[in-house]
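Handing you this structure, nothing more for now.
Missing here is one protein chain; the remaining ones are kept as they sit in the complex.
This part shows subunit A:
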Amino acid sequence: MGPFFKKDLLILWRERYDTLVMTIIFLIMIIILGYTTSSWVEKKNESLQMTVAIVNEDNDPSGLIAFKNAIASSSLTSEAQASLGLQAEQRLPAKSLIQILDSIDFVKSIPMDQDAAMQALKNKEITAMINIPAGFTLATLNKMLLDDGEGGSKITLTADQRGSMSVDVLQDVVNEFMQQVNLQTAIDHALVTKVDQYSKMDQTLTLGGREQIAGIEPLGSFQYYTFAISIIASLILAQTVALKAITEKREHVFNRILVTGSHPARYLFGKAGSIFCVTFVQFALLIVASQFIFDLFPNRSIKFWFGMVFILVLYSLCVAALTMLFTSLTFRIKESAATGILTLIIMVIGCAGGSFTPIYILPDWIKYVGEWTPNGLSLSIFISWIQHDNLASLTVPFLRLGLLCIVMIVMSSLLFPRRGRI
């Protein structure tokens, strides 16, 4: 396999300027698509319509009364008590959260009790439920206005994992609400001389708090398209390498190889080896370039980047297997039709696998088909890694990708013509 691998790598190296130009074109595509279709990816369109159950165990009026009673029994002056009472009435936290949710056009909030909300979640009638715990108003007002206590009990967001993209948006909303509450608290306290203390506070931990949902990170359009376009770039590279087999067949180079007594598998695996390397390098170049241009993954850990390299290695193996399959196909189909057929295959799997448009906006059946394409499956693995940062949760997708590779290698071996039939 060594000579074949070196030869194919050398040929690809000789065509490095073409590859580089293509890589730059793909980078430009990432920029264009990242800007123009950011709303598709960043979950602000109507396809993200969601119904959210509000399980409000808090009682605003009694919380407010309890707060007023507390300040009445304090040593504060009557003017200060009146001022704090007024502020408390204007800043009832649970009420504010519900008002924010109601103001978002793609969120429909419905008050429910705990059991009904759980049942509705199981039945997929709602996307998520938000629990506002008992005593939330009192605890939050005490912390906000009196700097008393540890803050409110946590608002809990419960969701079905399958709705994770919508949940991600909802989580952003809750997160933003809490940040606003915390910021306001910091400003209030700054006016009362505790500027330093509050400006240094971790805003997400001080007041109210929130339940983090399995460490989901939001996905940006540039992140999405960096991977979607890089995947398409490598598919096109696989096609280019496979189509070289047409010339090798036409010019009888392949026959010359056979006459040497070399096993055809060495020829196929040579192509696979070279495309593995080039895919890895091209993909890595696109990610690195995008990282510098768009600051794709700020403050990500070393573990995240190692995981990314690991997934990229697996993906490159998958492209290598696909190249073997494409190469075998070019020996089976007519020379004049080969380019068209391979392009068609790439277009179809590209569309189904979300390489041209975000998978979220595609119909469910296309999403299902896309999950079984090498590009679709790989894209979902990359996205999962970006959002969850957890390799263990990707075991099943990895196994599926491995299975897909094996199937493609077996198919390429079966399709590759036997001796005397080339």
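The definition used in the following text is that a contact is a pair of C-beta atoms (placed from the backbone, for glycine too) under 8 Å apart; a residue touches a chain by one contact, two chains touch by 3 or more; residues count from 1.
In this section, contacts and distances are computed from a predicted model.
**Student:** Name the omitted chain as UniProt records it, choosing among "ABC transporter ATP-binding protein", "PepSY-associated TM helix family protein", "Phosphoribosylformylglycinamidine synthase subunit PurQ" or "Trans-hexaprenyltranstransferase subunit I".
**Tutor:** Of "ABC transporter ATP-binding protein", "PepSY-associated TM helix family protein", "Phosphoribosylformylglycinamidine synthase subunit PurQ" or "Trans-hexaprenyltranstransferase subunit I", the absent chain's UniProt record names it "ABC transporter ATP-binding protein".
**Student:** With the full complex in mind, choose from A:S262, A:Q291, A:T339 or A:T357 the residue touching the hidden chain.
**Tutor:** Looking across A:S262, A:Q291, A:T339 or A:T357, the contact with the absent chain belongs to A:S262.
**Student:** Among A:E15, A:D148, A:D172 or A:E371, choose the residue that contacts the chain missing from this document, as touch is defined above.
**Tutor:** Reading the full complex, the residue touching the unseen chain is A:E15.
**Student:** Quick one: which of A:D113, A:E251, A:D295 or A:E335 touches the chain that's been left out?
**Tutor:** A:E251
**Student:** List every residue of subunit A that touches the chain not included in the displayed model.
**Tutor:** Contact residues on subunit A toward the absent chain are 2-4, 6-7, 10-11, 14-15, 250-253, 255-262, 266, 419-422.
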